[in-house]
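Here's the structure we're looking at; comments come further down.
Removed: one protein chain of the complex. Kept in place: all other protein chains.
Chain nomenclature is as follows: A, B and C, assigned in order of appearance, with residue numbering initiated at 1 for each chain independently.
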Amino acid sequence: MASTYGNAIKLSIFGQSHSAAIGCAIDGLPAGIDIDLDALQDFMARRAPGSADTSTPRKEADAVEILAGITDGHTNGAPIAAVICNTNTRSGDYAELRRVPRPGHADFPARVKYANCHDVAGGGHFSGRLTAPLCIAGGIAKQALSQLGVHIVAHIAALGPQGVVDERLDPLTFSPQQRTAILDHSLPCISEHAAREMREAILAARADADSIGGVIECAAYGMPAGIGDPMFDGIENRIARIAFGIPAVKGVDFGAGFAAAYLTGSENNDSYRIEHGEVRPQTNHAGGILGGITTGMPIVWQMAVKPTPSIGREQQSVDMDAGSDASLVVRGRHDPCIVPRAVPVAEAACALALLDALLEDGYPLGARVDMAQRALM
Amino acid sequence: MASTYGNAIKLSIFGQSHSAAIGCAIDGLPAGIDIDLDALQDFMARRAPGSADTSTPRKEADAVEILAGITDGHTNGAPIAAVICNTNTRSGDYAELRRVPRPGHADFPARVKYANCHDVAGGGHFSGRLTAPLCIAGGIAKQALSQLGVHIVAHIAALGPQGVVDERLDPLTFSPQQRTAILDHSLPCISEHAAREMREAILAARADADSIGGVIECAAYGMPAGIGDPMFDGIENRIARIAFGIPAVKGVDFGAGFAAAYLTGSENNDSYRIEHGEVRPQTNHAGGILGGITTGMPIVWQMAVKPTPSIGREQQSVDMDAGSDASLVVRGRHDPCIVPRAVPVAEAACALALLDALLEDGYPLGARVDMAQRALM
Amino acid sequence: MASTYGNAIKLSIFGQSHSAAIGCAIDGLPAGIDIDLDALQDFMARRAPGSADTSTPRKEADAVEILAGITDGHTNGAPIAAVICNTNTRSGDYAELRRVPRPGHADFPARVKYANCHDVAGGGHFSGRLTAPLCIAGGIAKQALSQLGVHIVAHIAALGPQGVVDERLDPLTFSPQQRTAILDHSLPCISEHAAREMREAILAARADADSIGGVIECAAYGMPAGIGDPMFDGIENRIARIAFGIPAVKGVDFGAGFAAAYLTGSENNDSYRIEHGEVRPQTNHAGGILGGITTGMPIVWQMAVKPTPSIGREQQSVDMDAGSDASLVVRGRHDPCIVPRAVPVAEAACALALLDALLEDGYPLGARVDMAQRALM
Partner (left out) sequence: MASTYGNAIKLSIFGQSHSAAIGCAIDGLPAGIDIDLDALQDFMARRAPGSADTSTPRKEADAVEILAGITDGHTNGAPIAAVICNTNTRSGDYAELRRVPRPGHADFPARVKYANCHDVAGGGHFSGRLTAPLCIAGGIAKQALSQLGVHIVAHIAALGPQGVVDERLDPLTFSPQQRTAILDHSLPCISEHAAREMREAILAARADADSIGGVIECAAYGMPAGIGDPMFDGIENRIARIAFGIPAVKGVDFGAGFAAAYLTGSENNDSYRIEHGEVRPQTNHAGGILGGITTGMPIVWQMAVKPTPSIGREQQSVDMDAGSDASLVVRGRHDPCIVPRAVPVAEAACALALLDALLEDGYPLGARVDMAQRALM
C-alpha cells in the first residue's frame, strides 16, 4: 500500500521517472469544489526544475492533464485523475545502476525487495519526479483549503553545512508579506539576504561536485480548532506520514519540536488568554497541535532534507552481480540541492494531510444538500 | 480512525485514564507465534510508574489479562484482545478541567472536538496511561520479532535543559552489552554516569515544581534488507505514524536525521563494500532505510519528548464557561519527567511498525502450512 | 484484517467461543450520542439462546460490560470497548475436532490456514457466538440511527424445506405494527401463523436429528437520500460485507434482488412522482439503492442462512492425522435452526453499515461544535 494515502480521501500516486506518464488519482473529494487549473499549473511550476543554475538541466514542462473528476471548473464527486506525460526521458543513462547501487539512493534495497524486477531508469518509482503528482494532489488540496480560509506557506529555514538561516514564519498570525517575499525571491526565503547566501552555498556545492541539504519550515494558517485525532491519526502523524514519503526527508518535527526536549514545562507550555471573546494560546510551542488535535493556532512544522545523494564524485560501491567491490560515478542529470524544489512539496504534503483531517471530521466542503432536505419519508 | 493502526495487522487501542479498563485488540497476527506472558509482564513493568522518586505516585499493577487470541502459549490466529483493569482511579481530582484547560494538554482542543462530551478524568483517552496497551501490543510484537532474530533497544539519548547526554547506540552492530546496561541502570541509559546525572536533573525539576523533556534513541537490529515501501508506507512513515501517537512526542528523525541537513552528500552517503560475501554499507547515516526500504543495517531513529505539561506551578489559562481569564494549578499525580517511562514505549512503537511491514511483505511468521501442500485440485 | 470493519468507524471484533471473553472495540463514533444500556441489553436478549425448545441449551447471560468510550450515558468520543465474559464453557467436548473436521463447519480450512494452531473449542473465532459482539456494536449503531429517525426491522421471510413464508415488510413505509408483531410473536415473524408453522418446522428438524435454514428480510426506514457511494462502497457492498461475515449466510440480495433477473426493465424500474413537494419513487424494486446511493426509500434486503451444519446424525468425514476416512457424530450443544437468532444480527449488520455510510458522508451525529465557532484566527 506504498503509494496510497488518506482516510477520508484516497490518494494514489503512480509512475516512474521514465514511464509513459506519472500521475495520481484522488477519491473522496466532495463535489462542487472550485478548481482553477491555471493556478494549479502555477503551483506546479514552483516545483519544476527552474531555468536557474541551482537545479537539474532536465527539462519537463510538467503540464497537468486532468483525465477525470473535474467538470465545468469544479470537482464532480467522481475520483480526480491527472497525469503528466514524460516527454524527456533518457533511459540509456541508467543501465549500470542495476548492478552497482548508488550510495544514498534506494537502488540496493529496491533490488532486494523487487528481486531485480524494478524499473531502475531515473530512479523508477523512487525518483524525486514522483513529487510532481504529489504536488498535483496537494495543489488541489491547497485550493480547497484556501476556500475555507486556510493558507499554507513554506520556505527554506536553513541550508547547507554553513547553516545559512532564514527568518522564521510568524508562529501566531498569517503574514501575507512573508508569503509574497517567499514567492518573489530567487530562492523561497523570507529574507532576500538569506536567499542570496543560500544560492551561493548551492553554487559552491555544485562547483565542488557535491550536494547539500537543509531544513524546510511550513505553516498552515487558519485551521479551525478541534480537528484531528488522538493516537495514530493526530495532525502530527498525518503530516509526518506524507512528509516521510518525500524522497530525502529524514526528520519531521512540530512547533518547538526537537528543541522542546531542552525546555522546561513552564517554558514550553502555551498559556491561554481570552482575546476578542475567544480562547487563544499566547505562544505556539505546540505548533498548533495538542493531543493530535488542532488548537486553532497555526500548524507549524519542519522537515529535514538530506543532501542529494547523486553527486559528481567517485564513490565506493559494489557490483552486485559480480559480488565484488566497485567504484561509481553517478551520471545523469541531478540537482546539487533539492531543498528549494521541495518547498512546494512540503506545502502539498501539509495541505493533503489537513484536508483529509477536515473531511474526516465532517467539515463541510464543496456543494452540499442540506441533510434535512434529503428525507423522503 | 484515531486509535487504529496497521496494514497487515490492525491494532485498536481503547480506554480512558479512569475507565473500567484499558486495552487493545490486534487482528492479523499469524497463528503459531509463541507468546511468553511472563516476559510480556516484565516488559510492561519497564513502563509502569516505578517505586522511584522520579515518577508519579499513582500505583497501578498493570496486570495484563489476555481475553482472546492466545491459547496454549501461542497465537491462535484469531484477534488478540488484552486488557488492564483500572484499579486506582481518583476521578474527583479532575472536574475543574472541563472549564479551565491545562496548558500543554489536550483539554482545550478536545473540548472543541468532542463538544464537551469527552471524558476529562485523568486526561481521558489522551492520557499517557494509554501507552500501556500500546506496550501490550508492542511487547507481543517484540517477542514475534525476537523469534526472527530482530532485537529492539531504546534508551534516553539526551535529557533536560542541561542536555545531559548518553552514549549512542551502536549504529552498525547489535551490542548485548548496551542492552544489558540500559536494563540495569537506574534510568534506561547505556552509561551509568549519564543515568545518575539524568536522575539528578529530574529531581531538580521536581524540586522546582517544573518538568523536563528529552530525546529517546531507538534501534532495531537484525532487520532483513528489502522490507518496507516507497512513498507513504516507508519504514520512516510507519514508525513516525505510531511514534507521534505517543503523548508528548513532537519530533522524529532517522539516522543522521536533522543533522543530515548540515552534511554534504559526500559525507552523508553510506558507501557499500562486500563483506563476507554480502553487500554492506560502511556507515549508517541512513538509519537503515533508503527509499523507505530497509538496507539490512540497523534501523536507528530518535524521538523528541516535550517536558510534561503538568507542572506544580500556577499557570495562566481561561475559564471556558465564563469566557474569562483564569489561573490554574494542576493537581493530581504526575511525573516531573516521562522520558524514562517512554523508553519501552518507543521500543513498542518500533516493534509494531516493523512487524507490520514484515507481514505485509509476506515474511513467514508463526506456523504455516506449505502452500504446495494445500492444493486439492 | 478479518475482524475489522468500516470506513468512518473501525469496528474490531474479538473472542473465541470459549475464550475468557468476547467483545468489540468501535473507534470513530462521534461524542455525545446517547446510549441506553438497558435497551442495548434488551437487544442482546433477542439474539441470546432462548428458553425455547427451538434453540441450544447452552445458557449465557450475555451481560454486556462497557469498558470504555461511554460516560454519563453518552459516547465520549474515545473508542467504545465492550465485552461479554464467557461463563459457561465446556472445552472438553471439542478435542476430537482438531482431527476429524465437521462437514459444513470451518474446521478443515481453519486447520490449513492456521497450521493447526487455532482454537477449536466451540468453533473458536468461527463460532456463531461471535455474533454477540456484532450485536453489541450493531445495537449501539441502531440507537444512534434511531435518534436520526432511522428504524431497522428484520424478520424471518422464509424457513425450511417446506418454504414456510411470512408476510413481507412494507417496502414503502415504516409500519410500527409490523415491528411490534415481530417482537411479540414466538418467532420473529410478522404473521403469527407463520411463526407457529416455522416453530413446528424447527421442532420437526430437531426430532429428525437434522437442521434447517431460511431467509431473513431486513428493512431500514427513514434513511435520507444521497448517502453511499458508487462502486466498492455502495450501500449494497457495505451491507453485504458485514452480512457475509455472519456465520452460515450464503446469499445477500437487495430489493427485487435475484427476482429482478427475471423482470423486464419496464417492470423493474421504479417510476418517480412528486408527492408533498418531494421526489418519490412509486415502487421499490431497487431496495432503496441506485448506483450504490440511497434513494430515500426504505433499504430492503435479504440474506440466505444455510441450515446449521451441526446435526445429530452420523456424517462422513476424515481423520486428518491418520489420513483415513472416518465417521463423525457432532456432540456439544447446538441449534436445529439458527435463523431466529440471526434476525437481530441482520439488524445489527444493517445498522453498522448505514451508520458508517452516514458518518462518512458527513452526516451530523452526536454533539458538535459549529464549525464557524471554532476559528481562532
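Simple rule for what comes next: a contact is a pair of C-beta atoms (placed from the backbone, for glycine too) under 8 Å apart; a residue touches a chain by one contact, two chains touch by 3 or more.
Values in this document were obtained by computation on a predicted structure and should not be read as measured data.
Trainee: Please pick, from C:222, C:307 or C:366, the residue that touches the omitted chain in the full complex.
Mentor: Selected residue, touching the omitted chain: C:307.
Trainee: Kindly state which of the options C:18, C:46 or C:125 is in contact with the chain not pictured.
Mentor: Considering all chains, including the one not shown, the answer is C:125.
Trainee: Per the definition of touch given earlier, which of A:105, A:118 or A:306 contacts the omitted chain?
Mentor: Residue touching the chain left out of view: A:118.
Trainee: So which of C:68, C:140, C:212 or C:299 would be touching the chain we can't see?
Mentor: Candidates C:68, C:140, C:212 or C:299; residue touching the omitted chain: C:212.
Trainee: For the full complex, which residue in C:61, C:112 or C:183 touches the chain that was left out?
Mentor: C:112
Trainee: For subunit B, which residues reach the chain that was dropped from this view?
Mentor: 8, 78, 149, 173-174, 221-222, 224-227, 230, 278-280, 295-298, 359-360, 362-364, 368-369, 371, 374-377
Trainee: On subunit C, where is the contact patch with the chain that was removed from view?
Mentor: Against the left-out chain, subunit C lists 1-5, 7, 13, 101, 103-106, 108-110, 112-113, 125-126, 130, 158-161, 163, 205, 208, 210-215, 225-234, 236-237, 240-242, 244-245, 247, 249-258, 260-274, 277, 279, 281-282, 285-287, 289-296, 304-311, 313, 315-318, 320, 323-325, 360-361.
Trainee: Spell out, residue by residue, where the missing chain touches subunit A.
Mentor: Interface residues of subunit A facing the absent chain: 1-4, 10, 12-16, 19-23, 25, 27-28, 31-32, 65-69, 71, 74-81, 83, 110, 112-119, 124-125, 366-369, 374.
One rule holds in what follows: only the chains that are shown with their structure count from here on.
Trainee: Look at both sides of the subunit A and subunit B contact and report whether the same residue positions are involved, with over half shared, or different ones.
Mentor: Subunit A and subunit B contact each other through largely matching residue numbers.
Trainee: Farthest chain from subunit A, going by mean C-alpha coordinates, please.
Mentor: So the farthest one, by centre of C-alpha atoms, is C.
Trainee: What pair of chains has the most C-beta pairs in contact?
Mentor: Pair with the most C-beta pairs in contact: A-B.
Trainee: Measuring centre to centre with CA averages, how many angstrom lie between subunit A and subunit C?
Mentor: Distance between chain centres, rounded to whole Å: 44 Å.
Trainee: Just how far, in Å, is the C-alpha centre of subunit C from the one of subunit B?
Mentor: A distance of 37 Å separates the two centres.
Trainee: By the touch rule stated above, which residues of subunit C touch at least two different other chains?
Mentor: If we look for residues of subunit C contacting two or more partner chains, we find 78, 368-369, 374.
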